[in-house]
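All protein chains of the complex are present and in place, except for one that has been dropped.
We call the chains A and B, going by the order they appear; numbering starts again at 1 in every chain.
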Amino acid sequence: MIKEKRQILIFALFALIILLVPLFLKGSYFLNVLVFIGINTLLAVALNLLLGYAGQISLGHAAFFGLGAYVSGILTTRFPVDPWLALLIAAMCAAALAFVIGFPILKLKGHYLAMATLGFGIIMYIFFNETVDWTGGPSGLSGIPNLRLGPLIFDNDRNNYYLIWMITLGVMLLSINLSQSRIGRALRAINDSEVAARVMGVNAHILKVQIFTVSAFISAIAGSLYAYTMTFISPTSFGFNFSVELLTMVIIGGLGSIYGSFLGAAILTMLPEFLRVFRDFDIVIYGLMLILITMFMPTGLIGGLETLFKIIIGKIKGSTARNA
Amino acid sequence: MLRVEGITQIFGGLTALENVSFSVAPRSITGIIGPNGAGKTTLFNIVTGLYTQTHGKVYLGEKNISFFEPEVLARLGLVRTFQNVELFGQMSVLENVMVGLHTKSKSGIFSCALKLPGQIKEEKMVREKARNWLEFTGLTDLADVAACNLPFGKGRLLEISRAMAVEPQIILMDEPAAGLNSRETAVLAELIRKIQDLGMTIVLVEHDMELVMDVCESIIVLNLGKKLAHGTPREIQENPAVIAAYLGED
Partner (left out) sequence: MDNPSQLVQYILTGLSNGAIYALIGFGFAIIHNATGILNFAQGEFVMLGGMFTIFILSFLNLPLVPAIVLAIVLSTLVGILFERLAIRPLKNVKPLSLVIITIGASIFIRGAAMLIWGKDTHALPAFSGNNPLYVYGATIMPQHLWIFGITLLIIIANKLFFSYSILGKAMRACAYNAHAASLVGIDVKIMVLLSFVVSAAIGSMAGIIIAPLTMTSYDVGIMLGIKGFCAVIIGGMSSGLGTVLGGLLLGLLESLGAGYISASYKDAIAFIILLLILFIRPEGLFKQKETQRV
């Protein structure tokens, strides 16, 4: 119970900081970066539900992100569909696709699952490129409208910031709730020992499909938000490299940690913005990070920080005990 | 309670079990013994749905459960523990037992994420029941410890607590005494009797003869994949075929 109260407090503090940040920012450039951190956090949290909670890898999550972006983009540019409705339809489409392929794909384990999701991601990428009549092919799809809410038009960084971060914070809160519940425990149990979880009555396969579907749903919402924010999309944003980038965000932040996903998303979004070298070296650095973090810091940066924090607290307590 | 009929298991030409049949009476404690490679664990894996047998049927009560998946069997009241202790290492002791209560709760993904009132109530119930089971096995003090940090003997007890949380009709234990010292084994024997007193049926595969002879009412002997004998501890101890199998034929 105390633990639960502390969690609420931490979340409230986090949300407060996020919502207050724009007040202290003058230039719009940094705000723009923060908008993308919001979208990437949403994606990283979605992947973390699958990878960190249930322990199931996906190398094709950029495809769900892209599907969300394209369905919203196509519905709003080629048909007179309201952007909000299009967002919902896009998320439902991605969820439906995830549900259908989830059944066979999540029977696979480990490397096989990685290969299958990678194959799925590349197939979707090929479709984004080749169905030129719909998606505009490699040259992209432009003229996507902004979202509006009554008199509010989400066409500037400040408005987009609040829109995207409200949604991202909401999803973060729900994900934290989930981890402390029956379903979250069952997912973590699958992650630790699938056999034992099944013997305890956890239907591992159905549960994996469910979380995969939810994850795709959230990723597609992120895709739609991305499309409405950018008003232009092209396939390169949704390829294998982006799937790897998402994977790296989750791993360096910390598997299973929602705040870790934020941290991972923030780091990987900011580095290329502020470090020029990073732009040329990005995939080398991603690769290196994946290897080093997995080998030496399996709980990610959040886990590392927690350990550090505990050591410091222990030291302080130790010294006060000695003084007393 | 549990009936096994003509189970045969062939692994790529190797016959691990051959035409094994027996039945287990309700509320009894049955031991399955036999030398290494006799097929005991294979039999458990078939009964609990982890292997698909080549031939033969398994009944729980009147229900044919021959090809049921483990998660379905748990709902029907059949659970097991593992020889190598399969805990959820990253989770706390209490959470491990709470997973055991999975079938006793039903909140879905959305009510869990939204923390709907029904889910909060259910969560409270699950937590309370889990604490009761920890008390039952004497692990209350360790509730918040991560399962991977438990000493081996406590891990065994946790696995039993977790299985008990399913509130099964029948519990299968795969070598529950392996790796335990004599004091821990005595506690285990006590616990097994306590479980029987709750009205559950227990089947155990075990190498520790002292424990088997002490707690079991009925013993099945497997040797080289075949059933060699079935009887009371006394009958088994006096059975010449069993003695030969254990000491070697010459």
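As a convention for this text, contacts are C-beta pairs under 8 Å (C-beta built on N, C-alpha and C of every residue); 3 or more make two chains touch, one makes a residue touch a chain.
Since the model is a prediction, treat every value here as computed from it, not as a measurement.
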Based on the whole complex, identify which of A:167, A:230, A:290 or A:305 touches the chain you can't see. A:290
Touching the hidden chain, out of B:4, B:33, B:50 or B:150, is B:50
Given that one chain is not shown, which residue among A:108, A:267 or A:305 touches it? A:108
Determine and list the subunit A residues touching the chain excluded from the picture. 51, 55, 57, 59, 104-105, 107-112, 114-116, 118-120, 122-123, 126-127, 129-130, 195, 240, 244, 247, 251, 280-291, 294-295, 298
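Methods note: only the chains that are shown with their structure count from here on.
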Between the Cα centroids of subunit A and subunit B the separation in whole angstrom comes to 40
Sort out for me which residues of subunit A touch subunit B in the complex. 174-175, 177-178, 181-186, 188-189, 191-193, 195-204, 210-211, 214
Across the complex, what residues on subunit B touch subunit A? 48, 50, 69-71, 73-75, 79-80, 82, 86-91, 95, 98-100, 102-103, 105, 107-109, 112-115, 119, 122-123, 126, 162-163, 165-166
